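Left out: one protein chain. Kept in place: all the others.
Just so it is clear, A, B, C and D label the chains in written order, and each chain counts residues from 1 on its own.
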Amino acid sequence: MGLIDKLISTARRSSPWLLHFDCGSCNGCDIETLACLTPVYDVERFGVVNVGNPKHADILLVTGTVNLRNREVLAVLYEQMPEPKVVVAIGACGLSGGIFREAPNVVGGVDKVIPVDVYVPGCPARPEAIIDGVVLALEKFRGKALAVL
Amino acid sequence: MQTTALALAVLGAALLLGGLLSGLDRRLTARLQSRQGPPFTQPFFDVIKLLAKERMVTNPWQAFSPLATLSAAACALLLFAWQGDLLVILFVHMAGGVFLVLGAMASPSPYSQIAGQRELWQMLCCETLLFVMAGALYLTTGSFRVSGAAALGEPLLYRLPLLFAAFLLALTVKMRKSPFDLAGCHHAHQELVRGVFTEYVGPHLGLLEIAHWLEVVLYLAICSLFWATGPWGMILLPLTAFLAVIVLDNVSARLTWRWMLGWGWGAAFVLSAVNLFWLKG
Amino acid sequence: MTIQPGLTGSIFFLSITGSSMTEAILVVLIIVPFFAALACLLIRSTACRACIVIATAAMLAVSSLLLQGPLAPDAGLRWAGLIDPLITGCDFLLLAVMFYLGCRYRHPLIVLLTAGQLGLFVRLEFFVFAKDRGHALFQVDVLSLTLVRVVCLVGGLICLHAIPYMQAHEQHQNPARSRQPQFFALLLLFLGAMNGLVLTNHLAHFYFFFELTTLCSFLLIGHDRSKEAMDNALTALWMNGLGGLLLLFAIQGLYGQSAMLDMTGLAAATAGNQAALLPLSLLLLAAFTKSAQLPWQRWLLGAMVAPTPTSALLHSSTMVKAGVYLALRFAPAFAHTLLAQGLMLAGGFTFLAAAALAIGQRNAKKVLAYSTISNLGLIFACAGIGTPAAVAAAMLLILFHAVSKGLLFLCVGTAEQQVHSRDIEVLRGLCARMPLTGMIAVLAVLTLIVPPFGMLLGKWLVFEAGADHLVFYLMLVLGSSFTLLYWVRLAGTLLASGQVEGFKPERQPLLSRFPLVALACGAVVLALGAPILYGRLLPGGQTWSAGRGGVLTTAVGSFPLDVLFAVAALLGLLALFGVSRAMAGRKAFPYLAGANTRLPDHFVGPMNRPVRAMVENSYLAPFFGEERWTLWVNLAAAGFLLVMLGGALWQ
Amino acid sequence: MAGTILPFGPQHPVLPEPLHLNLQIEDEIVVSATPAFGYVHRGLEKLADIRDFRQMIQVVERVCGICSMIHALTYCQGLEELMGIEPTPRARFLRVIWSELHRLHSHLLWLGLFADAMGFESLFMQLWKVRERIMDINEATAGNRVILSVNVIGGVRRDLDSGQTAWILSELAEVEKGFSAMSRTILHDYTVQKRTRGKGALSRSQAMELGCVGPMLRASGVSQDMRLLGYAAYGELEFAPVVEQDGDCYARCRVRFAELGQSIGLIRQAIAKLPAGDTSVPVKGRPPAGEVVARAEQPRGECLYYIKANGGKFLDRLRIRTPTFANIPALTVMLPGIELADVPVVLLSIDPCISCTER
Partner (left out) sequence: MTIEADRIDSVELCRAVAAFKAKGCRFVTITCVGADQRGAELLYHFDRELALSHLRLTVAGDEVPSICGIYSAAFLVENEIQDQFGLRFNGLVPDYRRTLFLAGEDSLPPFRRKSGPDQEE
């Protein structure tokens, strides 16, 4: 079974499908995340596809602060992703609430709602940093249980 | 026993080919978009990863549908390999589409249900054209068996140029490329999320992806009938068609299904009918 | 518990041995239902009625299976002297009843048509027909055997299903006096009439049974006595009355050509006779009205107001098959003529147009009705093509259609009693509410559209037989695509639900469940036996390599039935495994853009309110709506009929 | 039973931002669309209570990452007016340059997303490839790709030397070449026109009545552009608003596409006329008690800041009316009657910035 395990493990690290959720971001990190897909950065080189559907995603990229309304959405999206999955919080807001942490309708960072595996700092985070975060997230798959074939 | 081994070999080859074609598609598309794109082997990694993910269904039927779709696709392909009856191949292939739609409509998600409907309109277009093509095959070769095309002695394309144009439309639809990727293209930034595939998760999605490879291979195999005089024609014509569809995808916006049903399909049907009458007359 | 008269009868007849065995079976098939009907009418006890119906159904089923062709040439002849005047007498009675009905409901058209029939019938009976008729009274060949078995087996099961159905129906309707005795009497009477219709070889007798089914149909459609029901019943009566009149004219013409009333003899004798084409075309027109072909579809659509067993039995499985039976019976007479071409095109057009109109329907029973019309069109077209392969395909289609469609009607009926609607949108998610009925309905739909099941096999044969006729082939292709569309949509709609838990079959009476399960099994088993059936259905003398290694081979193609069935069976097993694994996994809610609530199909909408995510199918009224298109489609169909008639006159 | 009800958002692949639309559909034609908001609401105007008027520059830059420079610009201009400060001429021209760079990157971004919404992925990729040059200019001149943080009260914090301006001009030439090469596809391709022409059309009077701003208004035939107010150095530069008459998605696309060229022209003019001198004036003290309304033209249209100071370090009231906030009501009028497949196209045609709308 060693071979199959290895194959699955390699496949997981070679085929990260992303779900990007804008969780109250100022769009700064969002457009940088989107920019990662475009010719200059082209993350599809690493097999990354932006799927836009939690049910198909392996990695959840969250930008922005959590507020009282979108925290439910964030929790639902996380729940709807099939295992194994990792979460990457992007930008100062995703990490801690950033500059908005004292604003009236802000709960704080992403890790207040769901477990975060990788934190990508920056305001906004640069595309290179985001790619780096995704690569770090891929390594997290090593630690996750090999499910279910 | 020998037959089983042979069948497995055919399926294995088709899987390999389908996966590589899918990889070629992604890489070529990336190149046309000034990107480098993923490695050719990317689709295999995708599928292996999907097969090893968690199972989640919103309706038990969704666990059944992918299996049925995959076996229909495999069956149709094997029938083709055994030089079967094109009508039967199309019927079996159609059954795969039926189960795909049933699985999509079984989920309570409005996205996949609407997509199921759209997929039906799509099937209406594709299947009609293919059945007309089967009729044309009969008229030219006197048989519905795909072996007839090779026995004809000259490329079918000479006699069915208009039908080939119509076939390209069906191929575009089947490869889920714009202008007709009404539901469920790979890069799914569209109103229906990922169309009929929205609710399929992990292994089930993986099976559907494999079924899709096989279907594309089947379509290209059918395409090869248009130039079945020798191995070169049988390789080059489908390859050209495949590349043409990818290029078309990259130089056009997606049109709506109403357009497809009205203009696209209308024109294709008329073209193929004209071709048929011309053949007969 | 009283011993039923039918039962004693059957014991009596079974004791008769030897060559008269077949005659005994014929009697059971045709006469016993009449007595059973009488018993139903007289005995008002519910339990007794149920017993009578069950016994009759069982007896008919057994008899139909025991019946074997061909008959001795003199079968039944010794009773001809008794039967002939009896039927003539009944004919007058029947026409008188219809005339009375026309007067009572002040329907001048019915009065006129019936009067016409009466006049013509009197003329024929007393001044034209010779008294000496020395030919076989009955005809048992593959065609009639197929139909008899459909009538007795499918029809019997439908009658069983009707017992609990009508009980519930009356509870819902709550009439002052139970009308079930009449209902079941009519059902059984109808079975007898239908058996007579397909077994008789005498054209005048055929006319009687033809009219008798019309009357049964009228009474059953009007069963609920509502205004709508009566209107539709009258429509059915006058349209079928017109068919009867046309049939009489045809009989007159045919008799004029060859001075016989022997149906098989006539079909053989008139072959190649140009002058016979006009009466033959009238015959076909009569068949068209009976089978509700365009432009006569209105009565069948209206008939859907009747209780569902009526729709299942008369208006999809059996009575409407009388028309195609007539066409197939006389197919040799007009084979390879312009008339046949016209028939093929008219049938093909009906197939296409009715399928298109079915797409625009959201009333489940009307979808079934349109689909019936559409399939009958296909069978007519087969009669038009006229090759042995096409005729065999037609019989396969009759068989498979009757089983699957009857089953679907029963499913819809069963569901309708629970949800009190025929609207497809209300039936949405039926599989969650009524898992057994729902899944059987889905299975029934699958048997209609997915290989290796029978309908597809039949359709495949039609494709291959019709590929030489381009226009028809295009109609066939388009019509098939449309058919696929509305069936898959219906099945998908029934499936749509967010249920993840295991299914528990709903509770229902045994008599409701048994026909459903039996028909479902029948559909699957029949499909498996299709190559054998096909081999049997082909007329003698033709050699077809059917059934070698489970591959059905024709001159131009092959259908690997066994392989496909093996795949389907394997798939079924795998699926069972896959489904159970998937259901053991984590429960999932559908994707609702992340705004899910704790209910599977609700999302958080504006103002924080939960909103139910809903889907309704697209019926695309502008493209497929019947209000908009019926007139045009009917005009086109009338055009095709004129072409057909023109073809007859030209030659 | 009223047809189909579909949740569109808050997480949806078409629109990266979390807007929710409750779509009622019949036969895939939208019958009604009710929006729901609040998924990116932070309440940042309230931060003025705890951040002083200078710190608030950092906050308003993050109202929206895509037009952050112009948010800060509007805010600073408002305070300058309130405090009676005149920024230096060089600062005013530099503000124009960065403003127009921002407009360029925003419009290229929008054109890309718009192409993606109609399923034209390769066009999206090419446009974003061109856009990266603008991002490079931003990064080279301000140190950050998206949020530039160049504005201060009284001027700007950074300067451009002649080498940089020359480089900017050469880069802009490349950018111009890049998007001009796509003009035939964007403006004349059959499939693009099929998807955009006649979709979501607003007449001139409708657009005015619904209070539309920016390219939305200009696409409906109203020649209104806040830059005509002459703030910063716009009064000294030559330009005319781009106006189209049809008011549909295609017209909006044409307006924004033409504004790409206009922005490049403005940057060239500004660089050519760039006066020498300091980039900012020193600012002492706190804003005096009083109130002011400041407006500027963002890529999405008119942005309005209302600032009320009480003489203290903290502002009494800061109110931001962003352009998308003004354009959302038009959406609820445009969506009914269109096909479901066109919802993304029409939705994106207002260039929605939900982060701006909700703040």
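Please note the rule applied: contacts are C-beta pairs under 8 Å (C-beta built on N, C-alpha and C of every residue); 3 or more make two chains touch, one makes a residue touch a chain.
Just so it is clear, the structure is predicted and the values come from calculations on it, not from any experiment.
Listed by label, the shown chains that the missing chain touches in the whole complex are A, C, D. Summary of contacts with the chain left out: across D:14, D:270 or D:328, the touching residue is D:328. Contact with the omitted chain, checked across D:5, D:130, D:168 or D:210, is made by D:210.
Among D:117, D:226, D:243 or D:283, only D:226 touches the chain that is left out of the view. Although one chain is not drawn, the whole complex shows that of D:46, D:157, D:197 or D:286 it is D:46 that touches it. Where subunit C meets the omitted chain, the residues involved are 606-608. Although one chain is not displayed, subunit D still touches it through residues 34, 37-38, 41, 43, 45-46, 81-82, 208-211, 224, 226, 228-229, 288, 290-293, 295, 302, 304, 306, 308, 316-317, 319, 321, 325-326, 328-330, 358.
Against the chain not shown here, subunit A presents residues 68-69, 104-105.
Just so we're on the same page, only the chains that are shown with their structure count from here on.
Looking at C-D alongside A-B, one finds more C-beta pairs in contact between the chains of A-B.
Averaging Cα coordinates per chain places subunit B and subunit C 36 Å apart.
Centre-to-centre spacing of subunit A and subunit C amounts to 59 Å, using the average Cα coordinate of each chain.
Shared interface positions of subunit D, defined as residues touching 2 or more other chains, are 4-8, 10-13, 28, 125-126, 129. The set of subunit B residues touching two or more other chains comprises 33-35, 54-56, 110-111, 114, 187-189, 193, 198-199, 201. Contacts from subunit C toward subunit B in the complex involve residues 429, 431, 442, 446, 449-451, 456, 460, 463-464, 467, 470, 473-474, 477-478, 480-482, 484-485, 488-489, 491-493, 495-500, 503, 556-560, 563-564, 567, 570-571, 574-575, 578-579, 581-583, 585-592, 600-601, 613-615, 617-618.
Here subunit D touches subunit C in the complex through residues 1, 3-12, 20, 22, 26-28, 34-36, going by the rule given at the top. Only residues 4-8, 12-14, 25, 28, 115-123, 125-126, 129, 185, 189, 191-192, 194-195, 339-344 of subunit D touch subunit B when the two sit together in their complex.
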